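Apart from one protein chain that is not included, each protein chain of the complex appears where it belongs.
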Amino acid sequence: MPADSERVLDVRDLQVYFPVRSRGVFPRTIGQIKAVDGVSLHVEAGKTLGLVGESGCGKSTTGRAILRLTQPTAGSVELNGTDITNLSRRQLRPLRREAQMIFQDPYNALNPRQTIGSIIAAPFRIQGVEPPGGVRTAVRELLDRVGLNPEHVNRYPNEFSGGQRQRIGIARAIALRPKLIICDEPVSALDVSIQAQILNLLQDLQDDFGVSYLFIAHDLAVVRQIADRVAVMYLGHIVESSSREELYKRPLHPYTHALLSAVPIPDPEAQTQRERIVLGGDLPSPLNPPSGCVFHTRCFVAQDRCRTEVPIMRDMGQGHLVACHFPIEEQRIGEVIHGPDSGLTAPLEPEPGYFSESITDLGAVGTTRLDSANSTDEGI
Amino acid sequence: MSAFVVRRVLIMLLMLLLLSFAVFFLFSILPADVARLTCGKICTDQTIELNRARLGLDKSIFEQYWLFLSAIFVGRTYGVGEGALVCEAPCLGWSFTKSEPVLELILDRLPATVFLALGAFVIFLIGGVGLGVYSALRRGRWQDKAITGVSLIGYSLPSFFIGLVVIFFVIIRWQLLPFPDYVNPWEDPVQFLQTMILPWIVLAVLYAAFYTRLTRSQMLETLSEDFIRTARAKGLKERVVIGKHALRAGLTPIVTAAGLDLAGLLGGAIILETIFSLPGLGSLAISSVLNPDQSILVGITLITATFIIVANLIVDILYAFIDPRVRPT
Partner (left out) sequence: MSAPFLEVNDLRVSFRTEDGVVRAVDGSSFNVAQGETLAIVGESGSGKSVTAQAIMGLLSRRSADISGQVVLDGSDLLALDDDEIRRLRGARMAMIFQDPLSSLHPFYRIGDQLTEAVRVHRKVSRKEARNRAIDGLRRVGIPAPEQRIDDYPHQLSGGMRQRVMIAMALINEPQLLIADEPTTALDVTVQAQITELMVELQKQTGTTLIIITHDLGVVADMADHVCVMYGGRVVEYGSIDDVYYRPAMPYTQGLLASVPRLDSDRNARLDPIPGNPPSLINLPSGCVFHPRCGRRDEVRGDLCVTTEPELLEVAAGHTARCHLTAQVHAEEVFGAR
């Protein structure tokens, strides 16, 4: 394990619970939404950690809690070696210089009544920093750096396209040369061609300034493009994390398998050759998460043990961590696997041969575990 | 659902209680000496002191409030012995300028106000919503521009101005209607209608202008919603798309506004009642200011506020019926 000093961000056992109130005559707290339930992660200097998951998994809440935009319920957040979990607003202020955030919807994150010049100059003003050469020069340099025309400094956000607005957001975030930028779905609202431009820009900035990213996204292909290390989140928990190469080449958690197989590849041939896992059902409510392993209700390799025993994160070698009792170590090609109560399987009355050949008995899919899946615990 | 209603009613009662105290307290700190005001023409220090005792003004504000509050439920007797005045429950206080219980004064004036409010309400709601929907459907065409323009004028004209103009032309110049003289509808329906028609229209014009604009913008917003596109994609007739899908969603916010506006109107339209000499709450309030009678003002303020709070409750409950998303499960 690398020394802590190399870590820009170190999050331990982070919990963010939101109280739920009853609707009776006298409302009272009747439960908690466990949006983030014991997340530990770290980001190394100059590196990118991708935090992946579907909506409602708690990835954005994690990002917000790290910057204390949402108050963590428990756990600790260390930024650059300083524990910021319990700092007051005033104590936090100087540390805001070290960590910035960029958002999914660049338009909502920009004040429409301010020129982009004054938006990008805001961090200097707020932190009372006088850059060498003055704020005006710094703003122009920043605009130029993110690929915008410095002449446009007096324009308003609505005069820019989505991709350009995201560049404005990035310019603002890098203004004070932070050590860490939390990117919350920074490219998911953008068109494909623009998305690639922004991803390249983020990589260039990392190469130039050595900034670290916590890159929150739902798109595994995007994360693969930019991250050095990837953590997969499900229902408030990190279920798997490892280096990028490992995670994409040798995923272990069944949820990671399902996620990877669900990402369509823009290649018709390859699409037919892939392992296909169609998870059944929907994300369970974080108000009342399943017992044992939170994924067991949708898992296609779950066994009795998964219903009762919470899997502990363990190292499967080379820092490849997984929280699963029965990690899957081999890829199946060209198969279609359905999870339990996949809405699809039971009700459809298939005509013969309309599924791919690997599935023969559709009626039994809900309960059947495929052979390859059964043999997965051998490798542990 | 019932727990929701019960909770809302409880909250409402609490609000009424707080409100009654606030009203009572605010009026009691006014510099006017009520004992002196109620004393009449021949006034000696002795009578003032007597009045003070009779009204309970020598007691602390909290005691006075308690007397006032309990009178609503058990009634109250002002003074003792021969000259004592009995105000039976529910008693909202006693007017010494009019020598009557405040509640009776208010009830006496309430019909004119209620008729004015309800009549105008029906006209402006139908007119305003109708014009608003029509305007939205004709968006950008001359009909829309005309309606929007006229409603802007209607919205910006003060009621006394419109009121005086119509009185001048309709009654004085063209003599289409007799001078307003309010009677109860069951006594002389024709005269009632002759009296009410102008104030209804004048009041309705003001509100209709607002509702036209509100409805228009609501409808335009709703018509651009995805579910309207879905309704069209299903092949529904445009009539159904508008009348069923768009109206139901677009009119929901209007229910809120209408409920509160009706409640406000029930508190009396001071200017219009004065112009058209209608014996309503508004004119009672004005006369109680000009010829100061604090107990009447407290009574009217409380009644008006109660209307608004109750209307708020009704609107909230209606809302839950209209929109399943806010319906508690």
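Odds and ends about this structure:
As written, the chains take the letters A and B, and residue 1 is the first residue of each chain.
Going forward, a residue touches a chain if its C-beta (ideal position, glycine included) is under 8 Å from a C-beta of that chain, and two chains touch if they have at least 3 such contacts.
Since we're looking at a predicted model, the values are computed, not measured.
Of the listed positions A:260, A:293, A:306 or A:323, the one in contact with the omitted chain in the full complex is A:260. Within the whole complex, the absent chain has one touching residue among A:77, A:174 or A:220, and that is A:220. Note on the undisplayed chain: of the listed residues A:74, A:129 or A:278, the one touching it is A:278.
Touching the omitted chain from chain B are residues 225-227, 229-238, 240, 245, 248-249, 322-325.
Along chain A, the points of touch with the absent chain fall at residues 54-55, 161-164, 191-197, 199-200, 203, 218-222, 224-225, 244, 248, 258-268, 270-271, 276-280, 282-283, 341-348, 350-351, 354-355.
By definition in this document, only the chains that are shown with their structure count from here on.
Separating the centre of chain A from that of chain B, both taken as means of CA atoms, is a distance of 54 Å.
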